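First the structure, in the form of structure tokens, and then the observations on it.
Removed: one protein chain of the complex. Kept in place: all other protein chains.
Order as written gives the chain letters A and B; numbering starts at 1 within each chain.
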Amino acid sequence: MTSIGTGYDLSNSVFSPDGRNFQVEYAVKAVENGGTAVGIKCKDGVVLALEKLVTSKLLKPGANKRIATVDRNIGIVSSGLLPDGRHFVSRARDEASQWRGLYKAPIPTSSLADRMGSYAQAYTLYSSVRPFGVTAIIAGWDSEAELPVDGQVGSGPGVGSGGKKGGSKYGGPHLYMIEPSGLYWGYYGAATGKGRQIAKSELEKLNLSEGNLSLEEGVKEAARIIYVAHDDNKDKEFELELTWISSLNGPTKGRHEEVPKELKEEAERLAKKSLEGDDDDEDEDKMEE
Amino acid sequence: MNHLPQAWGRPRDDVYGAYDHSHFQTAGPIQHTQSPIVTGTSVIAAKFKDGVVIAADNLASYGSLARFTDVKRLRKFNDQVVVGFGGDVSDMQYLDRLLNSLDVRENYSSSDTPMNAKNLHTYLAKVMYKRRSDFNPLWNHLLIAGLDADEKPFLASADLLGTTFTSPTLATGFGAHLAQPILRRSLPDESSVQNVTKEEAVELVKECMKVLFYRDARSMDKYSIAVISKGGVELREDEKLENQSWAFAERIRGYGTQTV
Partner (left out) sequence: MQATGMLGEDGIHVDMNHLKKGEVNLGTSIMAINFKDGVILGADSRTTTGAYIANRVTDKLTQVHDTIWCCRSGSAADTQAVADIVQYHLGMYGITNNEPPSTQTAAAIFQELCYSNKDQLSAGMIIAGYDHRHGGQVYSIPLGGSLHKQAYAIGGSGSTYIYGYCDSYWQENMSEAEGIQFVKGALQEAIKWDGSSGGVIRMVVLTASGAQRHLYLPDQAYKGPGKQ
């Protein structure tokens, strides 16, 4: 590593002469060691999936959930340093609740991503802090319905509001990924952690930008991608964590929830089956390092 | 005219008299809300063998003015709790938002046991007591109806002072005077709850809403009613009082001796 010994990597908020912040780059290394996390934006919802590496046989299976809910309609998953991820989520929940405090409405996913991007970025500016050792994927469903102001009473005219302009669609699925630098983009499909390269190439094959993938297909694809990206040689055991957010008339009614047991088991069964199918070529193309 | 900066923005002394500087005093005692403004009247509720029935009308008054006639004062918290609000509407809305944020936070820790009516009553009573202890009460009287941890009917009240009560039947405001005695005829004690069916309880509560409409000058004939039982919450918000008795007015002539 070119940074070592130069001294430019010892403090956050100090650039190297060629314009790099090495502390941020080391944070990215921390992310690259984390279990794979995937997010898929589907036409009628969003899916989050996580390869939760089992670090001890003494941990209770199914406990210690890693994909967190923010407000009711947003989910966050991260790869990298676990405590950093939890702090990140805690901040996101504060932002969402602060938003509600003033605007009496749920925070739009884009606004949360923007605020969290700024928050992560601020941790690259000062020598007294270190950058977040996580890359976080934020998934949300912004309500397509006209929401009342929290607490309001009354409902306006019986015939509904006058002068609405039809034709436009409002609300819908959103997916963002925030990196340790604070950089964030909106994605059709996002992946981070150990198996991100494989996961990304699998996501690309789904042609997500066409917007044809249904939520249920998305769940199955997400599970499959986590299984495909899992490296059996390095990590023995992992648990799959799967959450989703559907439209208001879908299975989760716009809320971020765990994928129900039956569907998750079905998705895992299909994922394992697809791995058996191409078992041979998996040995051939020696996975990336 | 006094052009000194100290006099800027002040009414002219020669026109309005000396300015009362106590208005600028911050050292004195801080005073908070002394009275409610937009108000809802009674909430009434009764237990039955499988659950609880609760009702409140849809009126928000502004003094004697019947200002808003579409105000829903029963709030479903989850599948086993409903809260009924009497008193100030702005404070009711504050509590509604507070319960909303509580629900969001409850959802973060994915426990399989949701908040029951008893939990919520404890919480709300503490909120009410905290505020009265700050000399800034929330001007409400609440009834919390639903099921407890054993899925038994639960009914309790909390008022602006943080006082709590529990009983097979409860009523706030005017209802405490007019409806409570009627409700107690059918439900005198805890053991009598077992003898009352859902249908009987609903009928009883509706009868009380009618009496309240007859005799409470701050009430109206549109109301909300909820039934909470193991099957969940049935909430109807646009009920109209039925089978009212007015025709006897025809026989009333004069105020004593007059007969025509």
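The rule we apply is simple: a residue touches a chain if its C-beta (ideal position, glycine included) is under 8 Å from a C-beta of that chain, and two chains touch if they have at least 3 such contacts.
Just so it is clear, the model here is predicted, and its values are computed rather than measured.
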Exercise for review: Over the full complex, note down every shown chain the hidden chain is touching.
Suggested key: A, B
**Study point:** From A:S3, A:S16, A:S97 or A:S111, residue that would touch the chain that is not displayed
**Key:** A:S111
Review point. Can you list where chain A touches the absent chain?
Key: 101-105, 108, 110-111, 114, 146-165, 168, 170
Practice item. Considering the whole complex rather than only what is displayed, give the residues of chain B touching the chain that is not shown. Key: 11-12, 15-17, 19-20, 23, 31-38, 60, 62-65, 67-68, 71, 88-94
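One rule holds in what follows: only the chains that are shown with their structure count from here on.
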Point to revise | Centre-to-centre distance between chain B and chain A (centres being mean Cα positions), rounded to whole Å | key: 43
**Study point:** chain A partner contacts - residues on chain B that touch it in the complex
**Key:** 60, 68, 70-72, 89, 93-94, 96-97, 100-101, 104, 107-108, 110
Review point. Which residues of chain A touch chain B in the complex?
Key: 65, 68-69, 71-72, 93, 97, 100, 104, 150-155, 258
